[in-house]
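My questions all concern the structure below.
The block that comes next holds chain A.
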Amino acid sequence: MTRGIPVRATAVWTLLMAATALTWWLGADHAADLGSGRTWVALAIPVAFLKVYLIGSEFMEVRTAPRALRLVFGAWAVVLTVALTTIYLL
Partner candidate 1 sequence: MTLDISADADLPEFLGGAPADSQRVRRPERAAGERRTPGEPGLWVFILGDMSMFGAFFVVLLWQRRAAPAQFAVSAQELLRPIGLVNTAVLLLSSYLVVSALWAQRSGGMRRATLSLVGALACGLGFGVLKVVEYLHVLGNGRAAPATDTFYTFYFVMTGVHLLHVLIGVVLLVAWMGVLRKGRAVTRFVEGSAVYWHMVDLLWVVIFTLLYLVCAA
Partner candidate 2 sequence: MSTRVLLLCAWSGPATVIVATIGFLIAGVLPFPLGPNSSVTEVVGFYSDSTRVAAGLVIAGLGVCLVFPLIALIGVYLVRMEGRTPILAFVQLITGAATGVVLLVPLLLMTAISFRPDRSPELTMTLNDISWLLFITPIGPFMIQNIAIGTAILRDQRGLLPRWVGYVNYWVAFLFVPDVLAFFFHSGPFAWRGIFVFWLAFVAYAAFLVVMGFTLRRAILDESKLDASEAVAV
């Protein structure tokens, strides 16, 4: 009896697709109508890195990896999120 893909992975993928749609909406022109368009667009960056972290954690299986790897991977995501959002808003 072969096991299929874990339900968790399918759930994560669905979440990723939804997040992509969200990013699309954030970046699309009508997001700017909500006022302070820059803030909404800036939100797209953390959302992107959240997706990145999900892909790493769930698909790359970093979640079940030794703590050192999880920390480094997470640090990369956090550092870039902060740096890129800051530079964009500057």
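Candidate entries met the following condition: all candidates are chains of the complex that A comes from, given by their letters.
The criterion applied here is as follows: a residue touches a chain if its C-beta (ideal position, glycine included) is under 8 Å from a C-beta of that chain, and two chains touch if they have at least 3 such contacts; residues count from 1.
Quick caveat: nothing in here was measured; it's all calculated off a predicted structure.
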Of the listed candidates 1 or 2, the one touching chain A in this complex: 1
Candidate 1-facing residues of chain A, complex: 2-6, 9-10, 13, 16-17, 20, 23-24, 26-27, 32, 37-38, 41-42, 44-45, 47-49, 51-52, 55-56, 59-62, 64-67, 69, 72-73, 76, 79-80, 83-84, 87-88, 90
